[in-house]
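Of the protein chains in this complex, all but one are displayed in their positions.
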Amino acid sequence: MTVHFMLSLNKQCKIRLSKWYSSYTTRERDRIVREVGYAITQRSSSMCNFVEWRDCNLVYKRYASLYFLICVDRTDNELISLELVHRFVFVLDKYFGNVTELDLIYDFSRAYIVLDELLIAGEQQETSAAEILRTVDAQDDIHKAELIELANRAASQAPKR
Amino acid sequence: MSLSALFILDSKARVLISRNYRGDVAMNCATRFATRLLEEEESALKPIVHEDGVTYVFIKHSNLYFLAISDRNINVSVTLLFLYRLVECLTHYFEEVCEESVRDNFVVIYELLDEMMDYGYPQVTDPKILQNYITQESHKMEDAAKAAPQILKTVTGAVSWRPEGIKYRKNEVFLDVIESVNLLVSSAGQVLRSEIVGSIKMKCQLSGMPELRLGLNDKVQLDRSAAGQAQKDAAASSANPANPTGTATGTARKMIEMEDVNFHQCVKLTRFESNHAISFVPPDGEFELMSYRLTTHVRPLIWIEAIIDKHEHSRAEYLVKAKSQFKAQSTANNVQIIIPVPPDSHSPRFRCNVGSAKYAPEQDAMIWTIKQFPGGKEILMRAHFDLPSIESEERSEKKKPIQVKFEIPYFTVSGVQVRYLKIIEKSGYQAMPWVRYITNSGDYQIRT
Amino acid sequence: MSQKLRDLIKQVRSCKTAAEERAIIAKECAAIRSTFNDDSANRHRNIAKLLYIHMLGYPTHFGQMECVKLIVSPYYSDKRIGYLGLMILLDETQEVLTLVTNTLQNDLNHTNQFIVGLSLAAVGNISSEGIARDLAPDVAKLMASPNSYIRKKAVLAAIRVVRKCPDLAEDFVPKAKAMFASEKNHGVLVGAVALATELCAMNAAAFVPQLVGVVPQLVRTLKTLVGTGYVPEHDVNGVTDPFLQVKILRLLRVLGTEQLRNGDAKVSEMMNDILAQVATNTESTRNVGNAVLYECVQTIVGIPSEPGLRVLAINVLGRFLVNRDNNIRYVSLNTLQKVVEADVQAVQRHRQTVVDCLKDADISIRRRALDLVYALVDESNVRQLVRDLLGYLVVADQQFRADIVAKLCWLVERFAPTKRWQFDTTMRVISIAGSTIPEEVPANLCAIVSQTADIQAYAVQRLYAALVRDMTQPALMIVGLWCIGEFADLLMGTLVNGGEEEGVQPEDRQTATASQIVDLLDAALRSPMGNLATQQHALTALVKLTTRTDDRAALGRARAILERYRDHINVDLQQRSCEFASMMSYESVRQDVLDRMPAPEEKPEEKPAASSGAAS
Partner (left out) sequence: MAKYFTTTKKGELHDLKEELGSPRDEKKCEAVKKVIAAMTEGKDVSSLFTDVLNCMQTHNLELKKLVYLYVMNYAKSQPDRAILAVNTFQKDASDPNPLIRALAVRTMGCIRVERITEYLAQPLALCLKDADPYVRKTAAVCVAKLYDMSPELVVAQGFLDMLKDLLADSNPMVVANAVASLREISERSAANSEGAAAFAVDSTVLTKLLAALNECTEWGQVFILDSLAVYRPRDAREAESIAERVAIRLNHSNSAVVISAVKVVLLCMEVITSQDLLRSYTRKLAPPLITLLSSGKEPEIQYVALRNINIVVQRQPEVLRAEIKMFFCKYNDPIYVKMEKLELMIMLANEANIDVVLPEFKEYATMVDVEFVRKAVRAIGRCAIKLDAAAERCIQVLLELIQTKVNYVVQEAVVVIKDIFRKYPNKYESVIATLCENLETLDEPDAKASMIWIIGEYAERIDNAAELLDRFLESFADESAQVQLQLLTAVVKLFLKKPKNTQDMVQSTLKRATTEVDNPDLRDRAFMYWRLLSSDPEAAKAVVLGERPLIKDTSSALDQELLLQLLENLGTLASVFHRPPAAFISKLRAKAKAKDD
């Protein structure tokens, strides 16, 4: 399976997350987002979750006002791709604790970090949701520890100034 | 033949409001339009598109599309103008016309669409009239029944733009003569186009149904007056002495020749045709009485020369000279000289002997502001920008021109002058006309 | 001090118009640029803002160097945001990327596994060919790391490396193979399977034989997955690691084809066995289960498997097809498409269901169904299915029309029972969908008429009648003008009997005099809907007419019209006009030159691609 890109859009086709695994120019990306956004937001909820697009397939799922989608090869298994999309959302939900659109808006970088533990080179990297959460948490811990260290150092230097 | 249906669409061309006037075109073709918008770069899309038997005519306002469709050979200028009028009306009703306000006010919009157009034909399109009977509050039948005849009198009256029974304690008229200078200068410093577009705006606070008559130092008008016809008018005029604020340049005998004149619908064109008299029953409040155009060659009021020295990946240096080429006793106010700079430049440094300069990244430009710029002066500005070492993927030098904005009060570049404004109302009251003159920059571009 | 990311986001979100937003972003970008020179603590925050600005679709190229500066920091926090920025703000095409090769390499050898992970992710996501080549040895080494967190990332980075440098693939084959030996970690396994699949796709002939040895290991793993009960770590709705199952099934398909052709009975049996097990034991109430089933069915029909197993697979698809879930119907149509080449009869049974899907509200389903209908057409059912498709064409939306038209035209050409039926049907298609006719259709129609003597008179009379009525469709004009030129003599002959397709009325055919033909050709030349091609055809038709009639008045007019183009701006029209005009003085030569043109040879057509894709 190869994911060419992953997008999360809201109903107005505003980008919430976007990650590109194949190479496109900025112009192409803009166009793709417009095209893809249009293609999926026009669809009613009873329609299937797959859309043929250019020579690829779009596999998407709508969660309330948000769409999550990936673009995969025509030969890829659509059903498992759908499961992969859902897997990402599932992990986000666990990680943020009841994820909302606002989490993605303000904390998009953390969502990307989660995504980087799920996919590399457009290929699935980990099948266990628990493992992803463990590794992201571990990295957050290092990050926090460093912040504290930096703060302490700053505090100890402060009097000198 | 008239249009079939109207749509208001959001920025992604999804339908917010639709009104089907004739029922002869499938309403789902709005989605075809959306696809067209996607397929073609928006800027390349013409405002009138034909596809598969259906024509789409649209304009864009803020983030909205106003779209009309038809499957016939409709009058497209009517269609476009109607769309502008619709926007104008909506603006009148809720100031900012955007996705939100359209969603919030859909009931009123439907009412307006119903009143402004019937079977695809424009009906009442004047917001001031519409607001008499389409309001955002709900109305009771009893009140309406009482009010209806009065309202409808305005709507369909012989003077459809003015309701009867208007009363003011103090009757006054304010006249603004505003001239905009449009200029296009080539990069070699040659004037390619220069034109003056003038307009006379009025604010009427007059009671009853007054008849007004306006005299200008227009060549044709004066020629006729020389023939004697308007002589008496001028003598009887209440205006000429009462011109407290205005001091138009040029002598009263100076004559100007207008290339083209357009009048508000209140002006009786037959009268204008027969004796060049501008006579009318004005709408209440503010409106534009007339606009005119002159192509008389005038020296550009503000002249700009710029030397731009650009080193890719490193820096750009600018030397800009501005000259005011009007009489020393006049002064240009709030002069802004807008000079384009590359969109990714940074660390600006400026040096100017007059005024102040700042970087305006939102316009990809620097703006040199001179609060007061007297005539016959020459001033200088230098600027330096750093450019990033990494280039953008897409380099599109738009070759934007330098633009200049200014305002010169008490001055009309054409020399047009109000000679009189006669006000006749059957109650016979006296009214004061006040006249103001101003010249400003219109589309004032100097190519770089 | 610049504002916080949060505040920027708030500010942007409060914008009502695009212009407002653009202004805010432009100001913010200028503010960010102004901090570049001072070695600031804001870098972290700036990158975060740039990521946001980038997501909104504005240029951020000027900030790329900041990412580069950030990833050399010794702090993990800095690296983390630096890498994040690097992977989002840059892609392989940027030159700046070459500046980070060293840093990437250092980080690949870092002691902290997470820093190694960041570097591997960067290599996997954005490396250019150059970087991939430089770092390939490091990546290969890390594929054997004792740390599974590193291994699983390294194997995916390796996929990027071989994609960018196909010549390095050879080196990675044994490394990939080695990974299957004793790997238990699902993350690593799933990556290793992906790498093996990728390698096979790159060069099946060379790599499949090398990798086929891993089949027993794959089967064993799959067996464990299917056989064991609930495993909390890998359970998805009651299925144990469906992702890995699907991946393995797919790799088995790739390896199976080649292997079984070589006739290794033991492996073949093993595969049949496990596939049967998956196909029968997988729970089909949830999406995950169906995902596995779907992949399994594809593998069964994709390899030379046992007949019994194939029946099992087709049955699964039959169940899928009547499922109420559109996703399932979609994939069943998709798979039937693959089955159809090998086993048409099995699919014909579902024909009516498939035809019904043409009317589905969902374009995805319609497209799949169209492809399948298209594959199902043969000589015996062409009239029926073409009628279905024509009926559907009338109501189909624009974006789908081109697709149907292309397929219809091909089917008609390929399976037409008679030439006249073919002619009538193609005319019908053109008249319904004039603007979406593929270029070759008019040409083919001309060829048919030219090849089939007994429909020529009928065809030219019908075409003439059609053009008299409607001269707004270029496709129809091309066919009509050519036939009228070529068969003008038949058009001026006697009226022939009607068409074969229902709905062809007597008034749909017409004969004409020479002067009427000249009128029509002149009108065609002037038609505002015409184009260069129609004008070219019309001119040639005119000159041909001069040898098909001896009506002097008509000839004189034809000549005058030809002369009209002697100073035409279009180079070809001018050339034609001059040539044709001067031919007038070579009577006998002209007769020979413009005599009936030899019919093109009938040639077997290649079937166009099943799906023409593009929804745009």
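Order of writing sets the labels: A, B and C. Residues in every chain begin at 1.
Simple rule for what comes next: a residue touches a chain if its C-beta (ideal position, glycine included) is under 8 Å from a C-beta of that chain, and two chains touch if they have at least 3 such contacts.
This one's a predicted model, so the numbers in the text were calculated from it and none came from an experiment.
Among B:Glu39, B:Glu111, B:Glu305 or B:Glu391, only B:Glu111 touches the chain left out of the display. Of B:Leu9, B:Leu38 or B:Val54, it is B:Val54 that touches the chain left out of the display. Touching residues on subunit C toward the chain that is not drawn are 287, 434, 440, 443-444, 446-447, 450, 470, 472, 478, 482, 526, 528-529, 532-533, 536-537, 540, 566-569, 571-572, 574-575, 578-579, 582-583, 586, 589, 592-595, 597-598, 600-601. Counting over the whole complex, subunit B has residues 1-2, 15-18, 20-24, 43-48, 50, 52-55, 59, 70-78, 80-81, 84, 106-107, 110-111, 114, 118-119, 121-125, 133, 138-142, 144-145, 148-149, 151-152, 155-156, 158, 160, 180, 182, 184, 186-188, 192-193, 195, 197, 259-265, 269-270, 272-273, 288, 290-291, 293, 396-401, 442-443, 445, 447 touching the chain that is not drawn.
Keep in mind that, in the parts below, only the chains that are shown with their structure count from here on.
Interface comparison, A-C versus B-C: the pair with the greater number of contacting C-beta pairs is A-C. The mean-CA centres of subunit B and subunit C are about 50 angstrom from one another, to the nearest whole unit. Centre-to-centre, using mean CA coordinates, subunit A is 25 Å away from subunit C. In subunit B, the residues touching two or more other chains are 11, 35, 38, 393-394. Contact of a single residue of subunit C with at least two other chains is seen at positions 59, 93, 616. On the subunit C side of its complex with subunit B, the touching residues are 16-19, 22-24, 26-27, 29-30, 33-34, 36-37, 59, 61-62, 64-65, 93-96, 398-399, 435, 616. Across the complex, subunit C is touched by residues 11, 32, 35, 38-39, 51-52, 62-63, 96, 98, 100, 343-347, 359, 361-364, 388-394 of subunit B. Within the complex formed with subunit B, the residues of subunit A that make contact are 12-13, 25-27, 34-35, 37-38, 41-42.
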